[in-house]
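I'd like to ask you about the structure that follows.
With one protein chain held back, the other chains of the complex are shown just where they sit.
Let's look at chain A:
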Amino acid sequence: MKRKKWLASLGITSILAASILTGCSGSEETSKDEGSKDGSKKVEVSLAGWGGNPTEEKLLKQTLSDFEAKHPNIDVKLEIITEQYMDVMKTRLIGGKGPDVFYLDAFEAPGLIETGVIEPLDEYVKKDFDVEDFEKPLLESFQVDGKTYGFPKDYSTLALFYNKKMLQDAGVEVPKTWDEFREAAKKLTKDKVYGYGVAPELARMFWLAQSKGGDVVKDGKANFATKEVEEAIKPIIDMHNVDKSAVEPKEVGVTWGGEIFGQQKAAMVIEGNWAIPYLKDTFPDVDYGTAEIPAVGDKKSTMAYTVAYVMNAASEKKEAAWELLSYLTGKEGMETWTSKGYALPTRKSVAEKLGYDKDELRGPLVAGAPYATVWAEGSNLPIIVNNFNNQFMSAFLGKTPLDKALKEAQKQANSEIESK
């Protein structure tokens, strides 16, 4: 009798345990199946990126279907990760379930390349891929120790966006130098409209911070608590606290520069290519122009932000993945992708063909490319940025003197870097 009970309980638990286990193994089997298809007819390559606006997504899908038509043995599985892209990507790469090809921002690239999860691409490159065609500074941000880990798919620089009507009403010319810019912002500030809508963060001010010869990052460490950097970014704080001609989006209840400009709460902003389609869709009535960023002294500068396609080093279908990657960053794929101007092409030949340098709004953005500083600076940049932004904000709001804020931020950033 007792034994029977014992057996019954054993039976129940084993069934339960088995059902749990099968639940786990089920998914494993399916993923193995995909792997075994590899050698045979159709290969499925996964591609992951963050979503853009609907038009961008359509362009990407079109590029991919062009690719599939040319490579009938390769299927592309597009995965769009809308939120916290890097968190998701890192977790997936740790779990060994990373996509074969994915987007990687230049800002995050050095850190990820350092860990060895990105496949170096040099041995895949064939002559007709024409590496020389890429804008050099953009390509360089994905090169470490002479190896290339990714090919930039597009980029944007920063340019000055100005509201034509407001400038006309105030009788102000489009500023060419930083001093003119500051004066213009003063004149443009009146009844609830500010001259300059500023984004007080390092990603947007890096070029300005370096404009007086300072180095924000030196030998992988924060180095911004210097006279040169302080002097260079002081104007931003003075414009906000002394001239009252600059405002941060949150202070007027909006989220970013494009919105503050579109709602006509600021007459000038410094934004990138992404703001052009946004303004067209959301604020079609705003009459604006773009110009190159006002020069500090006589030196022109701007930022460039770029994203590359990279390959997962743990991918089991590297040949097919390269086919996809090289098509997307190749002349043909890039032309389709950048054809609508949502992104600027990183290949000189494509840029020439599409002629964005002659575009009225995009011309100044393209003109900035040769002298732009690429937003990437070693694997410690994320730590440096976080600390800078936090402390700079309190200086911007006039709660701490700038030199003290910079010193604090640098100290904290470097202690984080040292104990890493």
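To be clear about the criterion, a residue touches a chain if its C-beta (ideal position, glycine included) is under 8 Å from a C-beta of that chain, and two chains touch if they have at least 3 such contacts; residues count from 1.
By definition in this document, contacts and distances are computed from a predicted model.
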| Going by UniProt, what is the name of the one chain that was not included in the view, given "Glycerol-3-phosphate dehydrogenase, anaerobic, C subunit", "Sugar ABC transporter permease", "Zinc-dependent proteinase" or "Helix-turn-helix transcriptional regulator"? | "Sugar ABC transporter permease"
| field | Residue among A:Ile233, A:Val296 or A:Ile383 touching the omitted chain | value | A:Ile383
| field | Residue of A:Gly213, A:Gly253, A:Gly355 or A:Pro401 in touch with the missing chain, whole complex considered | value | A:Gly253
| remark: The one residue from A:Val125, A:Val144, A:Ala291 or A:Leu397 touching the chain left out of view is A:Leu397
| field | Touch list for chain A against the chain that is not drawn | value | 2, 5-6, 9-10, 12-13, 16-17, 20, 84, 86-87, 90-91, 93-94, 111-112, 114-117, 248, 250-253, 313, 379, 382-383, 386-387, 389-391, 393-394, 397, 399, 408, 411-412, 415-416, 419-420
